[in-house]
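Incomplete set of chains, arranged as in the complex.
Chain nomenclature is as follows: A, B, C and D, assigned in order of appearance, with residue numbering initiated at 1 for each chain independently.
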Amino acid sequence: MKDEFKRAQILLEAFPYIKEFHGRTVVIKYGGSAMTNPRAKEAFIQDVVLLKYVGMKPVIVHGGGPEINKLMSRLGMKPVFKNGLRVTDEATMEIVEMVLVGKLNKDIVTWINLHGGKSIGLCGKDAATLVAERETRYGDIGYVGKIVHVNTEVVDLLLDADYIPVIAPVAVGENGATYNVNADTAAAKIAENMKAEKLILLTDVDGVMKDGKLISLMNLEEAKNFIEEKVVEGGMIPKLQCAISALEAGVRSVHIINGGIEHALILEIFSDEGIGTMVVERR
Amino acid sequence: MKDEFKRAQILLEAFPYIKEFHGRTVVIKYGGSAMTNPRAKEAFIQDVVLLKYVGMKPVIVHGGGPEINKLMSRLGMKPVFKNGLRVTDEATMEIVEMVLVGKLNKDIVTWINLHGGKSIGLCGKDAATLVAERETRYGDIGYVGKIVHVNTEVVDLLLDADYIPVIAPVAVGENGATYNVNADTAAAKIAENMKAEKLILLTDVDGVMKDGKLISLMNLEEAKNFIEEKVVEGGMIPKLQCAISALEAGVRSVHIINGGIEHALILEIFSDEGIGTMVVERR
Amino acid sequence: MKDEFKRAQILLEAFPYIKEFHGRTVVIKYGGSAMTNPRAKEAFIQDVVLLKYVGMKPVIVHGGGPEINKLMSRLGMKPVFKNGLRVTDEATMEIVEMVLVGKLNKDIVTWINLHGGKSIGLCGKDAATLVAERETRYGDIGYVGKIVHVNTEVVDLLLDADYIPVIAPVAVGENGATYNVNADTAAAKIAENMKAEKLILLTDVDGVMKDGKLISLMNLEEAKNFIEEKVVEGGMIPKLQCAISALEAGVRSVHIINGGIEHALILEIFSDEGIGTMVVERR
Amino acid sequence: MKDEFKRAQILLEAFPYIKEFHGRTVVIKYGGSAMTNPRAKEAFIQDVVLLKYVGMKPVIVHGGGPEINKLMSRLGMKPVFKNGLRVTDEATMEIVEMVLVGKLNKDIVTWINLHGGKSIGLCGKDAATLVAERETRYGDIGYVGKIVHVNTEVVDLLLDADYIPVIAPVAVGENGATYNVNADTAAAKIAENMKAEKLILLTDVDGVMKDGKLISLMNLEEAKNFIEEKVVEGGMIPKLQCAISALEAGVRSVHIINGGIEHALILEIFSDEGIGTMVVERR
């Protein structure tokens, strides 16, 4: 009987979070090893469906790196990066889109459906959800897009009908061109547009580190300082920038967590400490 | 980190039940030591609010024995029982109603509200939810009622608006008379009328016992046999009769559990084994 | 045939009032001899159901004085009053609540149902409709509450579903404590919160008197002057204060009438003169 | 004060009828002296608006005899009747329509609006509410129509939006032709189609008479016998036929009353005896 008691206890510990986030939208950037490691993937899918059933409204935005390179390599193409951005000519864009939209997106949808959710896969072209223009900050890098407009009408429609939307980070230009957009940024923009409760970025590190220690909780100002004072570097900089942008637009909290940890999502949402870094406006 | 993993694991173990019972009505007879023992009571209230938040629709029907006797004794009145039923003259009926409706009912409501639910207290007089006539099987025992009509219109209205209804087992006669009705029966009749998923009867024993062992799962026929063959006796007989009646009217499962065990409700609903006896039509 | 014509004539005289108050909320404080005199009581219930059927939305808030004292005396307790307020220790509060909520409230509900209405009984604890804190103006008088928050969500829900809500003046504290609140004040606060058309206070006198004559109509300023200049005294002062507060919060008219007159409600609402005192912002 | 009591008493006497007919549709054929006598007319309009405000759904179908003849005579045309039906050539039909639709119909609408109702005037051409074909029972009598189809979609729409529809007895043919239809029949057909609670025919006599005495209440079979045994004759025959047809189609009661009596409508509906003849399926 002891075990059973523990079970009840744990369910009740999760309860304050269930209550607090009931009916709230949670935008999750899904990528990295959480996508490639089969166990982490299955755990992630279970977590998403659980979130939905206990009353939250999860929206998934996914990435896709390795699969894209794999297909390019099979076709004898060579990925080129510039300032961490994939130089995307038309042929590359076609590959990117086919892999993201035609393979990974529907694969996630299928897994969610198999685990008891009702999921629909979209990309930014659907109902022109993500409209982009050419990103020119680093010169001509082709069909890399900068999101200029977000329209979540169809996402809202699907959420209200109890679907879990899964969105591939492919945007459309005013003239119909296809753009490759950064998945973290796409997730942040969608969260901003929907005034989401949470934006959760799954990465392959444990969160924001300082002096070798994980920062569990930080506020907007600290996030800005960390960038300015170069406490963080590399890929963590754009992630913190996403966090700052989202918080300033009204998202209540941004979480940077290690998607490689099984059930990272539940562990982060359903406990006080969490397992990664939570950034809020004020703490 | 180990503990955190266990937490996620347990949440996920609860998930199939959350999924299965999503949106379903669960009528719970609340009484006995679950009402008198403060820790069991708080645990019960927490469980009810949790059920609501993870998507079920709990309806509480409560009893009230000891409190009634206490007030009667303060007033110098002496409880009289006949065939296990309280002989209820007009003065006694007044006490019963004041205690059930004016004290216990609103007390449960307040506790639920304090724990994050939205609750409303009703009795069978409200919108004539429970209509009774005089119970005459055992001769004249006064204002003891036999339920002849159940009207859950207002209960449905409240559930649809996300309230947790708490119902005192006081019924109204066609002419406006007040009747004392058995709480188990009232819960069963309400469950039948609403085609509830579950009827859960909290008692002070662990469930149906046979040869000193708890029966975890039994079917309708076995329940009938247990009564006929006198495997069960005393208070368990009317409880099994309630179960039989409910199942025959379309309720999917009836649970007889020990309300004295903390979090009995969650332990019963969110595990395969459960902690008491589950009766189903067919197993 | 003459009588028949008179009948039509009278129905038509009532018509302008029916038209004017169609769809409007009328909060009625029910108490005094209208509750204790059986004929006045039956007439009152008929009036309430009639108001509902001709298109108004009555909400009843009731008092309960004599019944409370009766039960206290049976229990050997002695009512203590201070500045007109009942000193309410925990034991007294329990009695007050049992009588108001468990006896009088559901009795009114039953009568309304018997006369063709659909009624639900509530107290301030239900959905935390009335939240109070300790009244300390006159020192420690125990569980006497000052209403600090009114939430009529469930009242609105019930009105929209064509129920007649009956509310006992028992409030809940932030921590779950039970408070005894003044019924006139509770009615006024509810009327204010709902922006009611009318607040009607049933008393045992004919209305506001000046120089031995009934004042049929007065305005806000006159009401204030009457208090200041001590034209009124005793129990009429808090009633006029309720009227002032209600009018200032947007209630369109407040009526102080003699509930001992049979059908006082209809006589007041369905005629120009009325039978008591009507207070309006401006006349 | 005495008068005031009487007032309340009478309102309460009307109450059982208000309750019984709440939300029910009442189709009223308006014609005869109730239309020509200014006082009876004003009383009728008041009654209709009152019915609406106390919760019924009145639908008016009106006639128009004398006005039609007046205009015909001004134009030097001579009314011709055959078997009580107006022989209606094209020129006559034009006059009939202009008077009914362009004069009387909108006049009734205006009066209702002035008395506090919201009214819309229709004829059978609007949304093809009344579709007729040529009546040939008595040979060729021109544009006299037999109703073959009733479509009350727009009437329902207007009732649901709280309008009082006023319908002129002009029907449309499949090919767009205009037909003059009998107002009693049109009212009956509309009542049948809407499964109305009541069909009320205003005439210039007190009701169905037998041996010089008014029959207050009769059933379907008696109505049939009265026709067969020639207890009734002349214009009362088609009225009883309308009643029989309506009752057989599900209308709950048909009333034949003297529209010349002021407030005949209220007097009939709001009393047990009534002032005319009520025909029901079974008594």
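FYI, contacts are C-beta pairs under 8 Å (C-beta built on N, C-alpha and C of every residue); 3 or more make two chains touch, one makes a residue touch a chain.
Since the model is a prediction, treat every value here as computed from it, not as a measurement.
The copy number for the entire complex in this file, given 4 shown chains of one sequence, is 6.
Everything that follows uses one rule, which is that only the chains that are shown with their structure count from here on.
Chains that touch both chain B and chain C: there are none. Once chain C is ignored, the contact network of the remaining chains breaks into A, B | D.
Matched by residue number, over half of the contacts between the chains of A-B recur in the interface of C-D, chosen from B-C or C-D. Taking each chain's centre as the mean of its C-alpha atoms, the one that lies farthest from the centre of chain B is D.
If each chain is reduced to the centroid of its CA atoms, chain A and chain C end up 56 Å from each other.
Under the stated contact rule, the graph of chain-to-chain touches is a line, running from one end chain to the other without closing. Contacting chain pairs in the structure are A-B, B-C, C-D.
Those residues of chain C lying in contact with chain B across their complex are 71, 74-75, 94, 97-103, 105-106, 109-111, 113-114, 118-123, 125-128, 154, 157-158, 161, 163, 170, 172, 175-176, 178. Within the complex formed with chain C, the residues of chain D that make contact are 1, 4-15, 18-19, 22, 43, 46-47, 49-50, 53-55, 116, 262-263, 266-267, 270-271, 275.
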